[in-house]
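Let's turn to subunit A:
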Amino acid sequence: MMTAPQARPAVPPVTAAASAPEPAPLLDVRGLTISYGNARGTLRAASDVGFAIRPGEVMGLVGESGSGKSTIAMAILDLLGGGGRVESGEILFDGTDLRRLSAPERRALRGDRIAAVFQDPFTSLNPALTVGRQIAEPLIQHKGFSPRQAAARVQDLLSEVGIRDPRRVAAAYPHELSGGMQQRALIATALGCEPKLLILDEPTTALDVTVEARIIDLLAKLCDSHRLSALFVSHNLGIVNRICQTVTVLYGGLVVETGPTGRVLSRPAHPYSKGLVAALPRITAGRRHRLPSIPGTVAKLSGPPAACVFAPRCPFAEEACRSRPQAMLTDAAGDGVRCWKADALAGIPWPDEDAGIARDPKKAQPRSAPLVEVDHLRKIYGANRSILPWLRRAGTVAVEDVSFTVGRGEVVGVVGESGSGKSTIGRALLALTEPSAGTVLFDGADLTRRVRQGDQDLRRRAQLVFQNSAASLNPRKTVGDAMDRPLVLAGRADAEERRKTVAGLLTRVGLPSAYADRYPHELSGGERQRVNIARALATDPDFVVCDEAVSALDVSVQANILNLLAELRDEMGLSYLFITHDIAVVSHIADRVLVVYGGTICEEGPTGRVLRPPYHPYTEALLSAVPRLAEDGQETPRILLEDAAPTPGGQGCAFAARCPRKLGAVCDEQAPPVHRTDDGHRIACHIPLATLAERAAVFPELAGDAPH
Partner candidate 1 sequence: MMMRRLVARAVLSAILLSGTAMSVQAAGTLKVSVDSNLNTLDPAKMKGGQEYVAAYLIFNGLTVIGHDMTVKPDLAERWEHSDDLKTWTFHLRKGVKFHNGKDLEAEDVVATIARIQDKATGSTARVNFEIVESMKALDPLTVQFQLKTPYAGFAELFGERQARIVPRDAIDTLASKPVGTGPFEFVSFAPGDRVVLKRNPNYFEPGLPKLDEVVVRILPEPAAQVAALTTGELDLVWNLPLEAIDKVKADPNLKIDSVPTSTWDGVIMNNKVKPFDDPRVRKAVAMALDKQAITQIALFGNGTPTHSPIPPSHPYYNKDLKIAKGDPAGAKKLLAEAGYPNGFEITLHTPAGRATRERLGLAVRELLKPAGITVNVQRVPFDVFLKDIEGKAGFYIDGFFSRPTIDTSVYPWYHSQGSWNTALWNYSNPKMDTLLDSARQAKSDEEAKSLYGQVQALAVEDSPGVIPYVINHINGLSTKVHGFHSHPMMFLDLRDVSVD
Partner candidate 2 sequence: MTDATPVRPAPVQLAPRRRLPSLPVSLIVGLVLLAPLLVAAVAGSWIAPYPYDEMNIMSRLQPPGAEFWFGTDEFGRDVFSRTLVGTGSSLVMGVAATALSLLAGVPLGLIAGYKGGRIGEAIMRAMDVLMSFPPILLGILVLAVTQPAQWKAIVAIGIVYVPQVVRLTRAITLELMQEEFITAARLRGENAAYILFHEILPNIWPPLAVEASLRVVFAILLGASLSFIGMGAQPPSSDWGLMISEARPFVEQAPWIALCPGFALATAVIGINLLGDGLRALLDPRNTGAH
């Protein structure tokens, strides 16, 4: 393991443009090895990790779950918990090895010169203290501010992170703020003592896309204006591309590649990086039948690696890869890659699995009656008719007057942010929740009523694939048992025959049939999601609702599952309602897209139409917020929405409160008219269609293509 840490300083990196002496790195991590120990043994979360961040530079640390990226961030902060231990290595901050400092000395650095923002703003703020007080704390602690001085500084900080009414926010408790506001407050906290280094651990992952876009924008601006260095931990390549100058790719606790963001993301050198970039669904990529994907599951190490960690999943692997660990190869520019074949593989793309047979969209546009018809669906939650007057409540409108259809063999995508009502629509379609008004016809029959009358056969024809693959399987039943029941209910009495069917289904979703004897916790996330799909198929359905079915999965696994779903659709003629917050995923798989906001449909149409102008203002904002890779072309100016939470249920347009193109009172007071264009494209907006059509395309690359 003679690797980068020794090699790299030997060849001082030289920037191509200027020959000015390279400033010493602000943060220089060398040979960092971290392990977690528990009763069952040790797990190596990071092995011999090294990277450097120069002053003013934002470095992305990317990898899938379990790659060790957050562990490294926590090790820098000295906040490893739960049995984590730094085994060896140096963490040089401004030339000082942090590991040699005492705990109080490191604490004194934290929040002062090294500040952090964590993933989940909803849980990172103390619910019992006002936001202002929490922001003021480090100021008082590290800078010796008086509470009064600190309070004044808090207002400035809040203004700086884009909060309009800092006084109110400072006095508020965290739960009174939206997620975006909370994350801004956390950023303000981090900025308070004017740190040199920011540790950003997935700072936007928990947020909606439009909010994420605003926060990233803010972070980029702040890093720029304060000349901040930052370690940006993320799994999202698009966001890394947007904010980081350099990027370090982790796999199985090892750095597999490091280099300037543009280069790494456009011309990845390590096979893993290639796969990662290739597997990302992309709006601009055109419709492909299959996404390139990385087989297998993420590696976890329990000791020093004995071979290339990626070899078991690598399409380019050969015997040499499996017999010895890989060393970091560093070039003159400081780029590194942990693959001895990197040079040989330069220019060779990740294998594309696409058979090249573009799906015939006509197949998805059947002439016969639609399979599912949703008519004026309305759902109100939490209405209360108590005898106690102060308990009476009108309830919250989750879905407001939604109508659409799903054709046979068609994939309809539903895109929206959290709280948009998209999941409620899905549940109503499966008769899991009773509509407050309106009807859901399934194959011509009123599904809700039939189910209420006990018609389980009709219900079995509509199934659901869940987001949380862990919770969707009964932990006390084997995979086989879980899949056996639907068959029993379908009246298949022969146990042996059922067993075969289960085995067949498992094979069908790409799992060994021996998995029938396993319990859910013995499977990986991707495997569980396959089991979920297999179970949904066991009732032989016509229609499957996929509710954020791939959102919780890592990119490489997500591509696998998307491919599987596409195959099944083609083979079995399934219809999908594909619910997601990720418009890129929808654009990949859906024939038609519904864009929902605040319980209403703002735009509906064939995927190709929705991705092109004319846009509903919300669709436009959503598209512009999608982070993308460099190769996807020049970014257009983003449309940044307010953080304000949507307020459905009013008289006017649900989006009016956040709409950047709001016309005026009419938007608040009247429901928007529906503009119809060709191919069943509908836009609900007060702005005339012609005006909407004037907007430039968010993805110019798509503009020329003919709509499907």
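As a convention for this text, a contact is a pair of C-beta atoms (placed from the backbone, for glycine too) under 8 Å apart; a residue touches a chain by one contact, two chains touch by 3 or more; residues count from 1.
For anyone wondering why these and not others, all candidates are chains of the complex that A comes from, given by their letters.
Note that the coordinates shown come from a computational prediction; the quantities given were computed from them, not determined experimentally.
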Neighbour of subunit A by the touch rule, complex-wide, chosen among 1 or 2 = 2
Per the touch rule, the subunit A residues reaching candidate 2 in their complex are 1-2, 39, 297, 299-309, 311-312, 322-325, 430, 432, 456-457, 459-460, 462-464, 466, 468, 471-477, 482, 485-486, 489, 518-519, 521-524, 527, 535-536, 538-539
